[in-house]
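Input: one structure, supplied below.
The complex appears here minus one protein chain, its other protein chains still in place.
Chain nomenclature is as follows: A and B, assigned in order of appearance, with residue numbering initiated at 1 for each chain independently.
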Amino acid sequence: MKNLGKLALNIMTVGAILLVLLWTLYPLMWIFLSSLKPAGAQFQDPPVWFNFEPTLDNYREFFGNSEFISAILNSLLITIVSVLFSLILGTPTAYSLARFKYRHDDKMLIFVLLSRMTPPIVLVMPLFLLARALGIIDTYLVLIIMGGLLSVPFVIWMMRGFFADLPIELEEAAMIDGCDRKNVLVRVLLPLVAPGLAATAVLCSLLVWNQFLFVLVLGGSSTRTLPVLVKMFVTEQSVNWGVMSAAGIITVLPLIIFGLLAQKYLVKGLTMGGVKE
Amino acid sequence: MPGLAYLGIVFAIPLIYAIGITFFDWNLLRPDLGIKFVGLKNYIDILTEVQTWNTIGRTLYFVIGAVGIELILGTAIALLLNRDFPGTDIVSSVVLAPFMMAPIVVGFVWRFLLNRTFGPLVHLFSSLGLDFLTSPPIFANGDLVIPAIITMDVWQFTPFVVLVVLAGLKSLSTQYYEAAEVDGASRWQMFWYITLPLLKPTLLVAAVIRTLTALRIFDTIMVTTQGGPGYSSEVLSFFAYRLGFESYEMGSAGTVGIIILTLALIFTLFYIKIVGVESE
Partner (left out) sequence: MNKKFLSAVGLLILSLMLISSVAVAEEDLELVSERGSHTEAWKTLMDNFEQETGTSLNITQYPYSDYRSQLMLNFTGGQKNYDVPYISMLWYPSFARGGYLKPLNEIVERNPELKEDMPGLENAYWEDGNLYFIPYMNELGGVLYRKDLFNDPEEKKNFKEQYGYELQPPETLQQYKDIAEFFHRPPDLYGVSLMGQRSIFLATHFMNRLWARGGELLDDDYKPAFNNEKGIEALKEVKEMFGYASDASKAHDFQDALTEFTNGKSAMAELWTTAMFHANDEENSDIVGDASFTGFPRPEEAKDEKRPMLYISWGFSVAESTDNPEAAMEWIEHVIEKEQFIEAAPKGTIPTRLSALEDSELKSELPWIEPFQEALENGIPTPMFPLIPEGSTIVNQEIASLVSLYLTGEKSAQEALSEAENAIYEILEENNYYE
């Protein structure tokens, strides 16, 4: 009887997993297959899933776009620099907020939270007007500042949780051994929160890489990133669904690779305490 | 603290600027009219407009609908993937994929899937006899357009909830379960009386983050419906965009922005209140 119950449960589990996979993969498979379809097979009615001659033309057209190389480099550069920059700025702040008692530290935290929750649409116009006054529109600088604006609050919020979870005795022991605070942070604590740092880096990269509105408004022709380039394949006449699909796949690919590499840290890092805040 | 100093410059200054311009009448298309101080006129104009309240209601409908479904579905999937079962690792990685996509790409994907002539979902619906989903087309159907946008959002962001809840589950201590099993508790009882209460803080984090990002939904609406048909899918952030980047009314656009921020604050305080009560 018990075995039968277990079997039923297992069958249900498998069924549920298959359902989840179907839900997730149905759209993904469709655009993946569409990215391999020749122009004629895109608009077939009824649509075909597999019955077509696969071709790499769509990818060729996307890669062949004169702006593709610069867009992917822009995306990589802006994401990497802003995430590094945010980790460097945010981590010590998170550490101080986790360890020291300040007179207004609750207010500081609320300030961080406020900056995290302010929608981009509120800030984008003032940022545009300020950037205009400073003459830095369509530069990497302004987009990296924007990336920092998105990521720094996130880094502070997450990393504060990780630091708060570490036993204070560790630092005390290290300081007795003659380390100063800075060294303690770099040599002792950072290795311990490395998974958390990795998880934070992945999530920040998502925020920056996929950002559209800020780049649309603050960027320009020389700093166009991949998500903005994707939209270029909508012309007056038609949406080029094949190239658009290829572009979608290429745009998400770096993140999936990065995400897979960091995946074991992602859950582990979040488990460390970030989510308990 | 460098992080706070940075935010003090690049966040606080634009925010003050953003609040400031809501008291002015300023149209970028008409520089000849100048920038006029108008006090609370923008707020009065916008808040006395019935359309604004409909838009706020529509935004809440979207946010609550999307976040609610994501939390329930995400928790269920996380529980499923947390089971000791072969292959769950790989499945977890696959499930995360939509979360990695740029919202603008997600919008195009769904516009493609739901295309009335060559979209596979539409054909699936018709072969299942679900004609109300195909005619009129979903993105032109005032009643279904928000549910459709909720569906896109759920597809993209449920994985985030899965990720967070999975992390929460992994950090739960097993001792409670062992004790409960000894007491002969059923699976359902264990979930309801042990897992769920222990997961509450985790779920709240997920809820806060998801609510705040759902409030700013923009890219997907821009590529699928442009806020139509009528005003059926116009949410606050798209309204602000239209005022700001189509009419170039800086003051009114800023005012709608501040309304969004106020909603975000209310939601956050609401959640903090629940957390606060819990932790005492």
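One rule holds for everything that comes next: contacts are C-beta pairs under 8 Å (C-beta built on N, C-alpha and C of every residue); 3 or more make two chains touch, one makes a residue touch a chain.
Please read these numbers as outputs of a predicted model, since none were measured by experiment.
Of B:82, B:202 or B:232, it is B:232 that touches the chain left out of the display.
If you put the hidden chain back, the residue from B:32, B:84 or B:183 that touches it is B:32. Among A:137, A:174, A:189 or A:250, only A:137 touches the chain left out of the display. Residues of chain A that touch the chain left out of view are 39, 43, 77, 81, 84-85, 88, 92, 128, 131-132, 135, 137-141, 144, 182, 186, 216-217, 220-223, 231-239. If you put the missing chain back, the residues of chain B touching it would be 25, 27-33, 115-117, 134-140, 142, 225-232, 242, 245-248.
Throughout what follows, only the chains that are shown with their structure count from here on.
Chain geometry summary: the mean Cα position of chain A and that of chain B are 16 Å apart. Residues of chain B touching chain A in their complex: 1-4, 6-7, 10-15, 17-18, 21, 77, 80-81, 83, 85, 87-88, 91-105, 108-113, 117-120, 123, 155, 159, 163-164, 166-168, 170-171, 201-202, 205-206, 212, 215-216, 218-219, 223, 237, 240-241, 244-245, 250, 253-254, 257-258, 260-261, 264-265, 268. Taken together, the chain A residues at the contact with chain B in this complex read 10, 13, 16-17, 20-21, 23-25, 27-28, 30-31, 34, 42-47, 49, 88-94, 96-97, 108, 111-127, 129-130, 145, 148-149, 152-153, 155-156, 206, 209-210, 212-213, 217, 226-227, 230-231, 239, 241, 244-245, 247-248, 251-252, 255-256, 259-260, 263, 266-271, 273-277.
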